[in-house]
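A single protein chain has been removed from this complex, and every other one stays in its place.
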Amino acid sequence: MSEPLLSVHSVSKSFRGLRAVSEASFGVEEGHIVALIGPNGAGKTTCFNMIAGAFVPDAGEIRFAGRRIDGMRPDQVCLAGIGRTFQLVRPFAGLSVLDNVIVGALGRNSSVVVARRKAHAILERLGLAEKRDQPASALTLPDRKRLEVARALATEPRLLLLDEAMAGLRPTETDQMVAVFRRLSAEDGLTILLIEHVMRAVMALSREIHVLHHGVLIASGSPDEVVRHPAVLDCYLGEEAV
Amino acid sequence: MKALLFVTPKRALVLMAVLAVISLVLPAFTNAYVLSVATLILYFAYLGQAWNVMMGFCGQLSLGHSLYVGIGAYVSAALFVHYGIPPWLGIWAAVLACMAAGAAIGVLAFRFGIGGVYFALLTIAFAEFTRIGFDHLDWVGGSGGFFLPVAQRDINDVLALRGSPVMFYYVMLVLTVAAFAFCTWLLRTRIGYYWQAIREDPDAAQALGINTFRYKMLAVVISAGMSALSGVFFAFYYNNLFPEQIFNMSRSIEIILGPIIGGVGTLFGPILGAVVLTVLADGITELMAVFGWEIPGVKQVFYGTCLLVVIVFLPNGIWPTLARRLGLERKEEGRRRV
Partner (left out) sequence: MPLELVANVTLAGLLTGLVYGLMALGLSVIFGVVRVVNFAHGEMMTIAMYAAVMLFGTFRLDPFITLIPVAAAFFAFGYALQATLINPFITRPEHTQFMLVLAVAIIMVNALLMAFGPDARNVPVEYALDSFSVGPLLLDTVRVYAALAALAIAGGLFLFFKFTATGGAIRACADNYLGAKVVGLDVKKYYALTFGIGSACVGAAGCLMVLLVDVTPLLGPGYTLLAFIIVIVGGLGSMAGALLGGVLIGISEALAGLFFSPSAKSMFSFALLILVLLFRPQGLLGKRL
């Protein structure tokens, strides 16, 4: 079996004595949607940040498409093919919706004309086309989340890191986002790794789930397996989840 | 650029045409005093645009921009006085020197992750350091001043920057318009988009593949190079240079007042700001002369008050509000900046 698109080998990260992530290892196969779950403070976003290049792991290795990427700068990681969204959305508030996405598209297209065309297309796919001239600051939260995704998609990634993309959304909005991701995965073969607390979305989307607790990976497997795993129930889901 | 013409609302085009005509024929209708004020306005409009590239477009606050004006002035003046090199050649050296200075500051700051307020303090420190340094540089006159030979005013030699005030006016006009065109173009390129992304959120920009170090450096170097030209102009217009004056922090503050009052990050803001400030400041000085008051410091108090009022009530500057009121906003796809 070939190497997974993304493989995280035994990475650790400490902050001033606090061990945020401890020898975590997991992989993400190309084309799959994989979830990273766990209680708050489990180290999920730290893992993301290490993959995305915002932090350098203290130990361990991260490989993407056969290359080592730990230690790369965030912009290098992006150009290597990994896009990311942020837990608290960070739109370019002073720019329009379209301009936000154009910035993303310029990563792989140096021509502004081409980038604009591609940005238009992405906004259409994500249902934001009518709002393209609005300032990003004027959008509602669900739209901002979609903008964040659109912008990351514009960088033409092979792997998309979604950090709590459903947080703050109502159930219908969550379902809409789930549909968007399903479509992206099916139509473009996009690989997605997502951090999520909203179990509704996790169960609907993921092919595989990894569970972190206190920086340690405590379970990995299909959604059905993980949801019945005693350690997971103990620390996170509770008996009622089953 | 053609596309630009089609999306700019008619009103704005008309206004620009009117302004163009007025500025072209101004010298024919006014006296020497008004001409000198107009030249000063253009000087600050140009310099303000140069500063705006760094701050308004890319979000890097420079409070030591007098450094570049001073270096540009001294380099071209020294080459002229000591080696007889005319300004149209000296300009290249001046621009290169300023770009090098900007690059030095940029590398030191950005490599070490210095931004925001600390970066601003660093720019001040460099300007002050250079000011004191030049005070001791006897090759260019030291604190006593550096003087250029004043040539006759009736021969207009643009390449040597010797000539009548009218010539200087047009030189500055061309520079200002060129800067405006340049900035308008820049904003629409990939560089412009990346700068704005960095200005809004550097971390998010990095996550989109933007090498923030490279683009911040670009902003600093371009801004510095542009500012060099105003230094060259200054040297040959006033014909004397004193480190205490040209590198002074007050100069740096004057440079930023226009763009801030007019509107940081907009294209027309620095120009509007320069007009407003110079006209009002001059108006006040005139008014006071009428009453016989010659108090040093009044002009600066006025500047400070203007700045205060604008920051408190119109934090984005005058231009955005004004443009909206006059219906001048461009309805172009995805852009609301004039």
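Worth a mention:
Per-chain residue numbering starts at 1, and chain names A and B are given in the order in which the chains are listed.
Criterion: a contact is a pair of C-beta atoms (placed from the backbone, for glycine too) under 8 Å apart; a residue touches a chain by one contact, two chains touch by 3 or more.
None of the values given here were measured: they were computed from a predicted structure.
Put simply, the missing chain touches B once the whole complex is considered.
Across the entire complex, the residue among B:Val117, B:Val150 or B:Val279 in touch with the chain not shown is B:Val117. Where chain B meets the missing chain, the touching residues are 55, 61, 108-109, 112-114, 116-118, 120-122, 124-126, 128-129, 132-133, 135-136, 143, 249, 253, 260, 295-301, 303-305, 307-308, 311-312, 315.
Definition applied: only the chains that are shown with their structure count from here on.
Measuring from the averaged C-alpha position of chain A to that of chain B gives a distance of 43 Å. Taken together, the chain B residues at the contact with chain A in this complex read 188-190, 193-194, 196-197, 199-201, 203-212, 265, 333-336. In the complex of the two chains, the chain A residues touching chain B come out as 52, 54, 73-75, 78-79, 83-84, 86, 90-99, 102-104, 106-108, 110-112, 115-116, 132-133, 135, 151-152, 154-155.
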